[in-house]
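Got a structure for you, questions after.
Note that one protein chain of the assembly has been removed; the remaining protein chains are unaltered in position.
For clarity, chains are labelled A, B and C in written order, and residue numbers in each chain start from 1.
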Amino acid sequence: MKKLINGADTVLEESLDGFAAAHADILLLGAERKFVRRRTLKPGKVGLLSGGGSGHEPLHAGFVGRGMLDAACPGQVFTSPTPDQIIEAAEAVDTGAGVLFIVKNYEGDVMNFTMAAEMTGREVASVVTNDDVAVERSTYTTGRRGVAGTLIVEKMVGAAAEIGMPLAALKALGDEINRRTRSMGVALLPCTVPAAGRPNFTLADDEMEMGVGIHGEPGRRRVRLASADAIAEELVGAILKDLAPEPGSEVLLLVNGFGATPLIELYLMVNSAKRILEGAGITAARFLTGSYVTSLDMAGVSITVSVLDGQAKELWDAPVHTAALRWGT
Amino acid sequence: MKKLINGADTVLEESLDGFAAAHADILLLGAERKFVRRRTLKPGKVGLLSGGGSGHEPLHAGFVGRGMLDAACPGQVFTSPTPDQIIEAAEAVDTGAGVLFIVKNYEGDVMNFTMAAEMTGREVASVVTNDDVAVERSTYTTGRRGVAGTLIVEKMVGAAAEIGMPLAALKALGDEINRRTRSMGVALLPCTVPAAGRPNFTLADDEMEMGVGIHGEPGRRRVRLASADAIAEELVGAILKDLAPEPGSEVLLLVNGFGATPLIELYLMVNSAKRILEGAGITAARFLTGSYVTSLDMAGVSITVSVLDGQAKELWDAPVHTAALRWGT
Amino acid sequence: MSLDRAAREKLVRALAASMIEHAEELTSLDQAIGDGDHGLNMKRGFEAVLATLPGLADKSLPEMLKSIGMTLVMKVGGASGPLVGTFFMELGKALPEAPARADLVAATDQAINAVKTRGRSEAGQKTLLDVLVPVQGVLAGGGDAGAIAAEAAQAADRTTPMLATRGRASFLGERSIGHMDPGSRSASLLISAAVAALEFEAIS
Partner (left out) sequence: MSLDRAAREKLVRALAASMIEHAEELTSLDQAIGDGDHGLNMKRGFEAVLATLPGLADKSLPEMLKSIGMTLVMKVGGASGPLVGTFFMELGKALPEAPARADLVAATDQAINAVKTRGRSEAGQKTLLDVLVPVQGVLAGGGDAGAIAAEAAQAADRTTPMLATRGRASFLGERSIGHMDPGSRSASLLISAAVAALEFEAIS
């Protein structure tokens, strides 16, 4: 295991301290590092709260700030946060309009956020994201995972909250964006949880994990390493099959690196994915490219497609000022 | 070699096409992909032009846009661009106030930019960055390499150009920022040039390259893998020894990933570096953390320290709107 | 059964020791069909429980169990935190201070139901319920310590050929087959540690 760390036990706290110091203008760290909170709250606005296991940086703490999240609760690496973290974060950001939880669909996350919702006295609603089409036959199971599409839900719901949308409407909006959003990923190299010290799986030099999640968990199937075009075909193909957007639709294309894949490759994937979408009569009208929803030091990429309408475009374009996403005023 | 590519020969063009499509609001790609140009030029402003070998994304094309570069010339992977690229880019961005080249100190880059300057009829000045303290005994040699500090020069000079500073003053400013800026890096895993197909060097599981550059070239020395604190001590120590900032100085701390190192580790390094600076009586008043000056899929980190005065702080804080750096209005 | 302070402390230490000692193994199991943190999660949780000693053992058995459950909920996170935590909390709520065997049967039944509700799950889905449910059956049927521990171990083994339909392993579909469920293994370890520490024979 080759990592820039001082010891597996302190990775999370040291990294959070560095993060909070580097972005002190935007956010602050709660007591005992239970949450990261937007420095200046907007009274009367619904509090937007997300969280999950760490190891996916910049998700979620990197999206705390104006136009996006009010707070994020970082769990241990790949382990959902605990109810006390969520309860205290909710308390810290509730200015009276209630709190919306944005939760990725993992049973750990769902249960911990649910317990927190039960235990806090506040008005709370939850959006559970489940955009990962790699999970097949999901009907009678835990369902699909929430992966990179979560970022899109957080951005758009964040923009709507910023302009005063009330809790119930935000929940409905979040559910709707989630319904319009699909993702799928592939890993070229596995990741190593610091405390585990060894990779979650191993891949031969000519293998990749197709349909991988963001926790170093194995994917749909292990296949031969393929070209960027072939990978994009499979990912975009699976997404479009499931999403079935109307021909002529405009979409947001998110090409997301898993942590160890450089930008030169991600932009190359943008090129492949865009061409494939065009072939299907779909226009990528917005793009986001970078390592935003990662899996520690895993190499690989996920593609997310989110169908845009006029409102979604406006919400995407609306100003955002966080550690990891910034545009507009 | 595990990369998301379609073939070594087309990596650069496909990646540039994806990049240009994703950021069409900010920039456009010149004919034959010779340069990336800011979409809307500001007449009367000095044209700021940089470039260098590819494989360092987002440097330089990711810094094209309002408040930073007007154009960037992408060379082949790790190979400086050719004079025709630079000449055509200069032509594309010169609105009459001359053109400033910002060049990293490698003989290839310096010679190609010099030939372009000789061959173009325009008023041209050059700033050559050489912030890498890993290079020892540099007096009678090629000197020091230009590495991540180049980003700081580009940002600050870009801000000054945006508010109308003339060519000679911009050159003087760039030289001055370069003088106040030092960097050093360490690699945990090597990188692989797509066309070469194999890593430039190999490292055992317990080794790292101390003082590595950004081209997969070997560093100062190969040493045992150490803790984040020990690495930060060595990097910051070498920087401070050379930079010798006055105690009480304020600095910009740039913790830069080389491409395969995740944010969780980079922020942990921020925490270590900040503490070491504080121990030396230096305050990190500004931070930038991320993979900005990379070396393909190399794992590792560089630390850059740039001494700030009031002007430098203002120039750093000034609005910037590029693919990779964005803040302000 | 009435546990004195020493017995309560012994029980807590035995449970914690079983998780701490087997953390590596549980993590390996979770690496195969999960995200590789189950051992770390259970270890972190039971270390936190240990840190509440000696005060913890001063409490009555029901209060102690509730406290263990709450500590697990607040320290473990993941899927196992709420589930194992709920199990202990509900057990504490349902047990009288000096439970007879019938109380234990009823309380474990209630705790298992709470786990099912929390996890929206049933036995047969390759989760810790596939240990809890059959072991509770043996308990209800009058099985002795040996039978309980044996059933726990066998039940965990029986999860190996199962297809996961709940929990993280369900994301793998068919690929979840052929690996033991990590939560079932930890449940089995906890049960074995408990019956050994309680000298169950004596108290039933």
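Throughout what follows, contacts are C-beta pairs under 8 Å (C-beta built on N, C-alpha and C of every residue); 3 or more make two chains touch, one makes a residue touch a chain.
Predicted model, so just to flag it, every value in this text is computed and none were measured.
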item	value
Left-out chain, listing which of the shown chains it touches	B
Sole contact to the chain not displayed, among B:Gly30, B:Gly47, B:Gly67 or B:Pro81	B:Pro81
Sole residue of B:Ala71, B:Val135 or B:Leu170 that reaches the chain not shown, by the stated touch rule	B:Val135
Options B:Gly30, B:Gly213 or B:Pro245, residue touching the unrepresented chain	B:Gly213
Chain not shown, touching residues in chain B	53, 75-84, 106-108, 111-112, 114-115, 132, 134-137, 140-142, 145, 193, 195-196, 198, 200-201, 213, 215-218, 220-221
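The rule we apply is simple: only the chains that are shown with their structure count from here on.
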item	value
Nearest-to-centre chain - CA centroid comparison	A
Between chain B and chain C, centroid-to-centroid distance (C-alpha), Å	54
Centre-to-centre distance between chain C and chain A (centres being mean Cα positions), rounded to whole Å	32
Centre distance in Å when chain A and chain B are each reduced to the mean of their C-alpha atoms	29
